[in-house]
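Complex shown without one protein chain; remaining protein chains in place.
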Amino acid sequence: MLRKLFKFHGGVKPPTNKAHSTTAPIASVPLPDRLVIPLHQSVGGHPRPLVQPGDQVFKGQRIGGADGNLSSAVHASTSGIVRDVLPAVMPHTSGLTTLSVVIEPDGEDRWGELDRINVRAATPDELRDYLRDAGVVGLGGAVFPSHLKLKPGKEGKLDTLVINGAECEPFITCDDMLMRERATDMLKGISAMRHMLQARDVLIGIEDNKPEALAAVRAAIAAAGEPGIEALAIPTRYPAGGAKQLIRVLTGIEVPHGRRSTDFGVQCFNVGTAYSIHDALEHGRPLISRVVTVAGNVDAPRNYDVLIGTPMDHVVRLAGARPDTDRYIMGGPMMGVRMPAFDVPVVKATNCILVGSPVLFPPPPPEMPCIRCGECAKACPADLAPFEMYWFSRARNFGKTQEYHLFDCIECGCCSFVCPSHIPLVDYFRFSKSEIWAREREKEAADTARERFEFKNLRQEREKQEKAEKLAAKAAATREKVAGDTATAPPGAAAAVTKPGGDDAKRALIEAAMEKARLQKAQVAPKNLDVTSPDVQAEMAAIDARRHAAREASSDPHPPAGQA
Amino acid sequence: MLTALLVMTGIALLLGAGLGFASIKFKVEGDPLVDKIDAILPQTQCGQCGFPGCRPYANAIAGGEAEINQCPPGGEEGIRKLADLLGREFKPLSEEHGVEKPKSVAVIDEATCIGCTLCIQACPVDAIVGAAKQMHTIIAADCTGCELCLAPCPVDCITMEPIVETVDTWKWRYPVFQIKQAA
Partner (left out) sequence: MINSPYIRKPASVQSVMLQVLLALVPGIAAYVWFFGAGILVQLAIASVAALAGEAAMLAIRGKPKALFLTDLSAIVTAWLIALTFPPIAPWWLTVTGTLLAVVIVKQLYGGLGQNPFNPAMAAFCLMIVAYPALMSQWPAAGQLDFKTQIELIFGGARHVDAITGATPLDALRTALRSAASPDSELHGLRAAQLMDGPAFGLLGGKGGEWVAFGYLLGGLWLIQRRIITWHIPAAFCGALFATAGLLWSLRPEGFASPLFHLASGGAMLGAFFILTDPVSGATTARGKLLFAAGAAVLTYVIRAFGAYPDGIAFATLLMNILVPIIDMKTQAPVFGHKKD
């Protein structure tokens, strides 16, 4: 059956560089000495730590619990001892730290007790909660919590479930190898998702430069015999693997920015996510490893099944990094992010560790002025006019950038790729976006502050008024009383004497308290020790130590996420 | 000659009437100036400008009683925006009103706090919770970093801590643009 495919505007055809890493099967990685598992690994979530230094953990044990709905749990990738729970450098361009659990593996790789679920008996809500606690997130790179995407639209069912096996970024082959080797399990995961979403059709989109993967998936479909699932070869053109672009190619539907694809009867998942969902539902195994491509400046590019938290250089060593390596890039050459260090951990978003060198990825030639040639607009898969947004971004005219639909930009890098003036267009758009977000945050904060300030003023006014009324009432009562008695002393004089007196008393009280505090600060040695037993004294010492520690922790510039 | 004069006068009257009509018909019911100025001010409510809050300062600017460079938390960017809005000349931040500091929040050393409530009264945005003789604490999310709580504290247990950049607040930098190059 021939299905009509659609085209998306623009796109580019960079050299794919995929052949080298697909010659050998997916390999496993020996346990490293140390796993650093960041708790923040999905969009939105900052899970709270569930373990403490010194705890014994088992493989698959939950170490970070989802904080709210837009979050996903995190698990120990192997068995061992928790050595630390501390902010560690995360695999992000900024080089900032995030709260991470450091596990020293015990080498036994023992599974803990696994949470199982009866897929057929469970309600969709139970399944979603289960997947959240199994830490399943989108493995295509966006790491959006999958359980949130497994809700059908308003009508309770879906027309098309799109499975993304396009993998359009050069160098990356992890999805390709996964489809070749694990197509049957992946298909079971797809079946489960289809059930949860009540999807009529399933379309698996695979770029036509991966004939082996396509054949493997088609064979698995034939073997499974489930109707309504189809694997399609789509033309190789970057970024065909962008969710919006793939949905467009397979269904002709364009999902606008800010709208849910389910509103249009479509939902899109990565093939790796489908496999993880199967692993979680069928075997009860949470997401603790993923397939990672190691490619670029290495002797033997290959795919590895890597435990989450493994230091990147530990994996790269297996592939043989060449001596002129100057950086690691997480992801591909079009959208990948430069890593701040070589030993940052592999996380759920790591589809590829691209090893870079000045020869492989030379610095761009000098930036020239824009000549408005329009190449970027021709290449833009979102039909934007990047050169217009560039002018406004450069001038920091953020309002105008939004008029030209800055937020529809998917940062695919096509515009920078084709620009004859070598302008880092995407960098300008990233800059503009983060400035706009920062401004929105600032504005929100200012609005809150204004509101609270005005409310406080209002409250103070009201209190003053109420006080005045009370005083007036009291004064009236006194006057009546005084008028009833024989009035001798002038009331004004009495007030003049008593009021400052009252203030003085207050001041004295405060001064006493200050003195006490100063004493407290100066000598922490507790008093009346002679009457306490040694046991109580020890307890007090412990409390004091804890208080001390708390005081120090509060001056720590990196407060743990749980407190912040 | 007379015809020319009449024609010119006629044109002038016609255009004048047109303009007058347009000014009534298309009158812009915009924000009053004070609101626009207030929207630019950072709402720290710190009073460093010499006025009791941002709104009074906005009033003073609009009334021509204050300069636009008296707001240290708004910083240079704030002054530029005010200068743009009001069509005034940009001026560097006036030193007598303070210096621009990194955005901070107040933190109470809870072990030292004596529960005097003085800071609660000083806080312009009610961002401190506590009660008499009970330990106080600051709602960091609502703190504007105005420093007004520092002075009244009798035991000096409040410190200002700069806000640390996190992954959620991290910003992409402005791309370096090669304007000049040693030829």
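Order of writing sets the chain letters: A and B. Residues in each chain are counted from 1.
As a convention for this text, a contact is a pair of C-beta atoms (placed from the backbone, for glycine too) under 8 Å apart; a residue touches a chain by one contact, two chains touch by 3 or more.
As the structure is a computational prediction, the values presented were derived from the model and not from experiment.
Asks: If the hidden chain were put back, which of A:19, A:219 or A:373 would touch it?
Replies: Of the listed residues, the one touching the omitted chain is A:373.
Asks: One chain isn't shown here. Among A:9, A:195 or A:317, which residue touches it?
Replies: With A:9, A:195 or A:317 as choices, the missing chain is touched by A:9.
Asks: So which of A:408, A:435, A:454 or A:544 would be touching the chain we can't see?
Replies: Answer from the full complex: A:408 touches the omitted chain.
Asks: Out of A:32, A:80, A:301 or A:424, point to the residue that touches the absent chain in the complete complex.
Replies: A:424
Asks: For subunit A, which residues touch the unseen chain?
Replies: Those residues of subunit A that touch the unshown chain are 8-9, 12, 14-15, 93, 170, 244, 248, 254-257, 259, 329, 331, 333-338, 356, 361, 363-366, 368-375, 377, 381-385, 387-388, 404-405, 408, 413, 416-422, 424, 426-427, 430.
In the analysis below, only the chains that are shown with their structure count from here on.
Asks: Residue numbers of subunit B touching subunit A in their complex, please.
Replies: Checking each residue of subunit B against subunit A gives 38, 41-45, 53-55, 107, 109-112, 114, 116, 118, 123-127, 140, 142, 144, 154-155, 157, 159, 161, 164-167, 169-175, 177-178, 181.
Asks: Subunit B touches which residues of subunit A in the complex?
Replies: 40, 90, 92, 94, 96, 98, 366-367, 394, 424, 427-428, 430-431, 433-435, 437-438, 441-442, 445-450, 452-457, 510, 513-514, 516-518, 520-521, 547, 550-551, 554-555, 557-558, 564
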